[in-house]
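With one protein chain removed, the remaining protein chains of the complex are shown where they sit.
Chain lettering (A, B and C) follows the sequence in which the chains are written, and residue indices restart at 1 in each chain.
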Amino acid sequence: MTARVTALSDAIAAHVRDGACVALEGFTHLIPFAAGHEIIRQGRRNLHLVRMTPDLIYDQMIGMGCASRLTFSWGGNPGVGSLHRLRDAIEHQWPAPLEIDEHTHAGVAAAYSAGAAGLPFATLRGYLGTDLPSVNPRIRSVDCPFTGERLAAVPAINPEVTILHAQRADRHGNVAMHGIIGAQREAAFAARALIVTVEEIVEELPPAMNGIVLPHWIVSAVAQCPGGAYPSYVHGRYPRDNAFYQRWDAIARERAGFLAWMNRHVLASRDHATFLASLRQVA
Amino acid sequence: MTARVTALSDAIAAHVRDGACVALEGFTHLIPFAAGHEIIRQGRRNLHLVRMTPDLIYDQMIGMGCASRLTFSWGGNPGVGSLHRLRDAIEHQWPAPLEIDEHTHAGVAAAYSAGAAGLPFATLRGYLGTDLPSVNPRIRSVDCPFTGERLAAVPAINPEVTILHAQRADRHGNVAMHGIIGAQREAAFAARALIVTVEEIVEELPPAMNGIVLPHWIVSAVAQCPGGAYPSYVHGRYPRDNAFYQRWDAIARERAGFLAWMNRHVLASRDHATFLASLRQVA
Amino acid sequence: MSDWTRDEMMTVAAARMLWDGCVCFVGIGLPSAACNLARLTHAPDVVLIYESGTVGTRPDVLPLSIGDGELADTAACVIPLPEVFSYLLQAGRVDVGFLGAAQVDRHGNLNSTVIGPYHAPKTRLPGAGGATEIAAHARQVFVMLKATPRSLVAQLDFRTSGGFLEGHGARAKTSMRGTGPQSVITDYGVLKPHPDSDELQLSALFDGATVDAARAATGWPLKVAATVGTIAPPTAVELETLRALHARTREAHRRPVRLPA
Partner (left out) sequence: MSDWTRDEMMTVAAARMLWDGCVCFVGIGLPSAACNLARLTHAPDVVLIYESGTVGTRPDVLPLSIGDGELADTAACVIPLPEVFSYLLQAGRVDVGFLGAAQVDRHGNLNSTVIGPYHAPKTRLPGAGGATEIAAHARQVFVMLKATPRSLVAQLDFRTSGGFLEGHGARAKTSMRGTGPQSVITDYGVLKPHPDSDELQLSALFDGATVDAARAATGWPLKVAATVGTIAPPTAVELETLRALHARTREAHRRPVRLPA
């Protein structure tokens, strides 16, 4: 399979169905906001969202009613506080009940890695001394066939669709990224379909050697989407808008204010460029 | 612990004891020949050698009587044929019996990865349809606690000492490498002690970002050793001497010729520079 | 100089616990400030690891999040997140794990998951993140939190990360590989585990803090070590370095970000 260079809206329409298990990854860096907004615009429902650190983008998707289940390991606004929409969904089932499948970072990282490797489960020295296994039946154990030691086991994560943002792709769909990469490669290899938005599509990528490349034949669709990670950041292109993360705390605190903001900036914008323009008007 | 910049002979004397489990890694590229020769010069015995692809360096170490056990997955002279000293040890117990612990590449790679991760075993979809488990009791199985599937399991490999060769280190002992890297990082993280020979020690390494760096606090000793991977190669420095690999077939075919060559070039040379000089005289 | 805040004293006290060259897994917030203060003062070669994969990082300003670009630019290397947890933490290569929490109990167990019942939460907190495995596998753990009877509690609402479990050697019987929370740094002083019972007890007070104040801020009947030390107030160098770090950080985070075009 060779990656199709396409419009983001077409990629989402083609690959993200209602009820799908979808992972938007990016650890602080390269968070695919543009793709998340497009999923909101297209009104997807009952998604099983997976992400180590539900960030503002999942706060928005959950608050807009896209999700019915969340697999995660840390759900906050980093350095700021709560994700109010996530909390409202968990604490008050608004706008819909949200089943949660809660893990630790080590557990999700291992589960993505197992998914990438085509294994049904991951083994780790994890979940020791924690109550998590008492609330999550998906955390089990396995005995070492050599030492007899009991270790933790989690099921592999194999998203139907993984969505990433990256610095560049070439016209064949090879994707290059650098900087903090979290568990993105594992989430990419674990997925049945992989959508990547990029800042720029170039004719040819430079020789990569040991650099991070997602080869075109594991990429389902590439969409050029400048600023697509904003308000998170793209190493070498634009910094994280920490002030926006701080402002989000007030925007998302109340349902009405949240909905008004989403309507004005996301739903009223036909694409990410328009979304960014709408923010520029406010600034 | 901070890495000591030291002479190779001191590093081998300090870390490689008779009977130790030792892994010299490097997949075609960056094979630590200088370190292997130093182990031969220091007359180590009963080593448990681990390496995915026993290359000329293990042919030499085995032929010189350093090893009593070998964990491996492919033992040949790549593109040329047999390793005659390895075969002589297995077929005729010369110069000493050699216990073999035979795996597949996937199995050894997984075992190093498990060792690096501090897990007692690795799980893989491996050893299917092969007779290897019937001759290697260390290949076992584990059942997935979620799906019930039976998978292969191998014990983690945690060498007492892993030895690598790399392009550069800084004076703190941080090591940078690039090019084909095989399972070197996994073998490094799996080891209790890590010795690295490098082409060059520099004051400061350039910023690495996603490049391959072994941080100084996992490195036990660094030794500057130009040409230390010859006749294998160092990307960006010198090419593989394919002709030498072809010549080795004749050198190693008979015991007497092998011993004469080793005596003349390795034992009679006090260090790797002298070894290289002795080869230059022949050429 | 005596016009320091309790936050500053906590940060300074925590920083002093790190030694030069130690390998430290850094949580965000107070731990991040403490670790970088140590690096900028007595421990220039402390190895700071953030769970985002930045190893040996030397940020000029404190990150707001755990994955700011500054951390990557100044790192010895940036590795995939799964390797941080497997090759570094789980393999036992981290000397000190530095954690915060919403609640700590008398045996150093931590809650950062939920206040109230898990399935009907009063307040849903962010959750475990890296904390559970840091608490299990770092050779020792330092915890930082402000003391109130609602943070130092007799009973956790949820145990996110294991300290000494039920105490009296319970942890040593598990496969948790580190030695557990050896210091809990609060804003009145430092708690350390009793060698037999593993119960946290008052081990040292900040200059100006009292045993009574410490007890009032603790949700269980706080025991006091045979000898309670006094922690020297911040030195001028420590305070200046910390305040300059915070000032640089504030300025950097205030700098307006131009929206990408």
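The working rule: contacts are C-beta pairs under 8 Å (C-beta built on N, C-alpha and C of every residue); 3 or more make two chains touch, one makes a residue touch a chain.
All values reported here derive from a predicted model rather than from experimental measurement.
Note that the undisplayed chain, when the full complex is considered, contacts A, B.
Checked against the full complex, the one of B:Gly75, B:Gly118 or B:Gly173 touching the unshown chain is B:Gly75. Remark: the residues of subunit A touching the chain excluded from display are 2, 116-119, 174, 189, 207-213, 215, 217-218.
Touch with the hidden chain on the side of subunit B covers residues 27-29, 52-53, 72-76, 78-80, 82, 86-87, 90-91, 102-106, 109-110, 112-113, 124-132, 135, 149-150, 179-183, 185-186, 226-227, 230-231, 233-235, 237-245, 276, 279-280, 283.
Here is the rule we go by: only the chains that are shown with their structure count from here on.
The centroid of the Cα atoms in subunit A and the matching centroid in subunit C are 28 Å apart. Centre-to-centre, using mean CA coordinates, subunit A is 40 Å away from subunit B. Within subunit A, residues 124-125, 149, 179, 181 each touch two or more of the remaining chains. Looking at subunit C, residues 72, 78, 86, 90, 137, 177 sit in touch with two or more other chains.
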